[in-house]
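Every protein chain except one is present and positioned as in the full complex.
Chain nomenclature is as follows: A, B and C, assigned in order of appearance, with residue numbering initiated at 1 for each chain independently.
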Amino acid sequence: MRKLKVGMIGGGGGFFGKVHHRAISLDATREVVAGALHQDPALCEKFADEWGVVGYPDYKAMIADWKAGNLDLDYVTIVTPNFLHAEQAMACLAAGLPVMCEKPMCYTLKEATDLKALAKRKKNAPFALSHTYTGHQMMMLARELIKQGKIGDVRKVETYYNQGWLATLLEKEGNQQASWRTNPKMSGISGCGGDIGTHALINALWTTGLGLKKVSAKLTALPGRKLDDDFNVFGELSNGATLVLTSTQIAIGHKNDNGFRIYGSKGSIEWAQEQAEELHFLDGATRVTYFQNSFTAETPDIVKSYGRIPSGHHEDFLEALGNLHTSLERKIRALKGEKGVAQAYDHPGIDEGVLGMKFLGAAVTSSKKKGAWVTL
Amino acid sequence: MRKLKVGMIGGGGGFFGKVHHRAISLDATREVVAGALHQDPALCEKFADEWGVVGYPDYKAMIADWKAGNLDLDYVTIVTPNFLHAEQAMACLAAGLPVMCEKPMCYTLKEATDLKALAKRKKNAPFALSHTYTGHQMMMLARELIKQGKIGDVRKVETYYNQGWLATLLEKEGNQQASWRTNPKMSGISGCGGDIGTHALINALWTTGLGLKKVSAKLTALPGRKLDDDFNVFGELSNGATLVLTSTQIAIGHKNDNGFRIYGSKGSIEWAQEQAEELHFLDGATRVTYFQNSFTAETPDIVKSYGRIPSGHHEDFLEALGNLHTSLERKIRALKGEKGVAQAYDHPGIDEGVLGMKFLGAAVTSSKKKGAWVTL
Amino acid sequence: MRKLKVGMIGGGGGFFGKVHHRAISLDATREVVAGALHQDPALCEKFADEWGVVGYPDYKAMIADWKAGNLDLDYVTIVTPNFLHAEQAMACLAAGLPVMCEKPMCYTLKEATDLKALAKRKKNAPFALSHTYTGHQMMMLARELIKQGKIGDVRKVETYYNQGWLATLLEKEGNQQASWRTNPKMSGISGCGGDIGTHALINALWTTGLGLKKVSAKLTALPGRKLDDDFNVFGELSNGATLVLTSTQIAIGHKNDNGFRIYGSKGSIEWAQEQAEELHFLDGATRVTYFQNSFTAETPDIVKSYGRIPSGHHEDFLEALGNLHTSLERKIRALKGEKGVAQAYDHPGIDEGVLGMKFLGAAVTSSKKKGAWVTL
Partner (left out) sequence: MRKLKVGMIGGGGGFFGKVHHRAISLDATREVVAGALHQDPALCEKFADEWGVVGYPDYKAMIADWKAGNLDLDYVTIVTPNFLHAEQAMACLAAGLPVMCEKPMCYTLKEATDLKALAKRKKNAPFALSHTYTGHQMMMLARELIKQGKIGDVRKVETYYNQGWLATLLEKEGNQQASWRTNPKMSGISGCGGDIGTHALINALWTTGLGLKKVSAKLTALPGRKLDDDFNVFGELSNGATLVLTSTQIAIGHKNDNGFRIYGSKGSIEWAQEQAEELHFLDGATRVTYFQNSFTAETPDIVKSYGRIPSGHHEDFLEALGNLHTSLERKIRALKGEKGVAQAYDHPGIDEGVLGMKFLGAAVTSSKKKGAWVTL
């Protein structure tokens, strides 16, 4: 089987480019072959050499080479700071190249809706948004169980993402990641909300299939910081259910502590990323724990199809991100007319990207208006 | 050593009177000897006979008998529905009898402030409020570690209490507990908030030593229910820190899932009631778990003095409630001039009772005003 | 309802007398009224005064006073070092007084079989052995589920008890508990095995209902210690299943880490004392967790009848020991002809005591014979 060829935009300096590199590579059905890894030509060459790929200081040149038939590419992965996403994604889609884009999808809502309009026209160039956690098999199972009616009507959703890495003003100490994450010019209107609050949101909404009507928010930042590092939101979901979303980057000792508890009229479903291999269903009396790659009659075949190793050997973050690439890969192979391609799961894309941008705008507005409810 | 003699008001029908009965009895230093266990004389006699105590259909008669020297009592425990607390507690204190009162302390804020005024004058009749969870040794340790500066300045507090027993309209099915808990005439202005939200509040404030400046709330109830069964509050604490308080009674599968995560400038402290024997301290790299009755150099003697059994054999709910009675017992014995009485820990009393009432009022108001911030 | 009157033998100096005192008292249906708390008359008086009971330096005098009608007693609790159990229990039973005896039941197997012979004749004086862990509601449920065929045929049992308190030679430092526990004259032929290995054994056998055919053991002790502090046994159960029993007192950091994993032909059942409120059933795909006082259709009424507080508020060690006293109380009340007495659960007694003694003898012999299998 031919491996899909992937180009990357960004990723040379930060840690996350390498993360995508591994998630792309691990199934041995995809490989990174080219990269606009850095804007500085010397650094780009250095990184390209390390990765063993063709380097392009300018991402447009990479696209052009592909257009010209000088470079074999099946899709592009965008791993740049937020303010660059829209321009780069638009250029790829416009050229007909499928995209796996980091989130939050854009810098402004306007960009997001423009990108959506373009994506709708470019049906042969699928657009995927790397809400990595939705790639976990157990989150896919949670979504399926809810669809099957296992917990009845959703009544309340608690979703959270706690980190501690910004408990000090790292941005004043030359930390690159902290610098752009807390800089409005690069990250947009929200720091914590944009970085991890949107994960908490999409984890919950994608899993329940519900929309978000309005929010009331409390955002704060440590003295001396420009963007929120603590981001808490009450919401009302499309069916009237209550949303409680809490996220923070000042909870010392918390690393990537995200998850959700979804309370329905017939039971509850709960998942935590730091024990991603388990999914819990609670009826009134007992708790039933489902395990990754340990299937029951309730497990749809499509969920099974994302498993790689026997139960008890966990698939974790890289595999979850790999699953998002797998979904994109399946779509691309199907569009190419390959035979025997398994069905792609319905992972987040352009709609979740727009939703994330609307959510950030509403939350920031509500917090400024002292908690007033703001409709999306 | 003479056992303290305890009278009880209420408790004959509901389950919680028996809970206090056991918490009073377990140390074999206190015993219930009399009780106005029920207003119905026949039922009162039945319960009194079962418990092996002297029964009084009218609590005033019990107090009168004590006053007249016909009954030996050291203090009274009040376990009636909320709307009765104030009158009964006032009568006890007025007569000079110490009180252990169930929470929330009163039905209205006015009652609470009146009770406080009386309590301040009756220094020989200590007043204790049964915020049971504060009796857990590990919550006492959490409070001491925070006092010692272990986590630096408190920046954010997440406190929660999740239950599922009101996920259906039990009050329509003749459930006694559900009936009065969801009845504004008996419970006051808030259902979930009054029953368990106040626990979440006092757990957090008592442990951190911080006050509460203002709140923004979202309260809801299932259709057909008169009082909130889902009660969520953002708050600003006296030092400017953020409070996130979530409580619910519709989270199917959750029993008495309360606890807190307190994030400070130097570390985090976390505790969960359903694993009450552990307390976690997180620095940036590791998590240190302290165990009940397993002491370190940081454990104050007064905390040790509340331990009963070797570590690894847990002291749980009855023992925690027992500790509140122990604190009251120590105060009473000291006031009587007994020698060698250990120091009483500073468990919740009249001030926490007033705070709870103010909090409920502000939260209910904020929710009605669509999340507007309301100052306490 | 009249409280049962309890006399205690031993318990004045060690911590465990006070533990029984609390377990007896917590239900407010039993009370300690007399005690041969210490052999030293002055100390006995001191402890009796502290406890508020009548003191007897000589336990025989206490029995005599009861016989003479000068003291009201319903049963006696024996909390002395092992070498004294047999004589004291025989004296009680001979006089017709029911007994709650600490384990291991005796000092020698001969004593155990003599005691059994006497107990069989004294049907009106029930004999209970305080294998405390069997009093946990979830262990009772485990036993019932196995009886119901939930896990099919038992194929392998892993049972364990890990402690760390003897990781140093405490007996050389004047520690009273360590001194008699490591002294063959007071404890018998085994230290760790007698103290906690028998708990691990009875936990497993009582729960499965299986007997023990033969054992192969490895016992060791730290240099300078007289009795084993590490006690590991392979066994063959009466149905041919394999037993793996591990117990130790040198596992630093372990407090009372006992529990079992029972593997059957249809599933597994697992319980751990340090999370006593949960019981796990594993089929091939999921894990179902049962919670204390949270009942399903599988929960027998007799198991429910031992619950005290709502689920989510745990009943732990004192309550479990209390349950053993409750079982004895129910037997005594029924023998007295009281009406409406609930049925007593089948907690360990004389047969488990004899089994424990045989087990210790066989394990010690096997270890000396370099692991040779020894038949019980």
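Observations, loosely collected:
The rule is simple: a residue touches a chain if its C-beta (ideal position, glycine included) is under 8 Å from a C-beta of that chain, and two chains touch if they have at least 3 such contacts.
What you are looking at is a predicted structure, and each value in this text was computed from that prediction instead of being measured.
Of the listed residues C:52, C:164 or C:307, the one in contact with the hidden chain in the full complex is C:164. Listed residues A:195, A:257, A:270 or A:329: the one in touch with the omitted chain is A:257. Here one chain is not drawn; of C:58, C:283 or C:346, the residue touching it is C:283. Although one chain is not displayed, its contacts with chain A can still be listed: residues 1-3, 15, 18-19, 21-22, 24-28, 31-32, 49-52, 163, 254-257, 273-277, 291, 294, 308-319.
Contact between chain C and the absent chain runs through residues 151, 155-156, 158, 162, 164, 167, 216, 218, 220, 222, 230, 232, 234, 242, 244, 246, 248, 250-254, 261, 263-268, 282-284, 287, 370-373. Against the chain not displayed here, chain B makes contact via residues 284-291, 294-296.
Quick note on the criterion: only the chains that are shown with their structure count from here on.
A turn of 180° superposes the CA atoms of chain A on those of chain B, with the angle given to the nearest 5.
Same-residue interface: chain B and chain C share over half of the residue numbers found at their contact.
Core chain by CA centroid proximity to the global CA centroid: B.
Comparing mean CA positions across the assembly, the chain most remote from chain C is A. We define each chain's centre as the mean of its Cα atoms; on that basis chain A and chain C are separated by 54 Å. Each chain gets a centre from the mean of its Cα atoms; for chain B and chain C, those two points are 34 Å apart.
The multi-chain contact residues of chain A, meaning those touching 2 or more other chains, are 284, 287.
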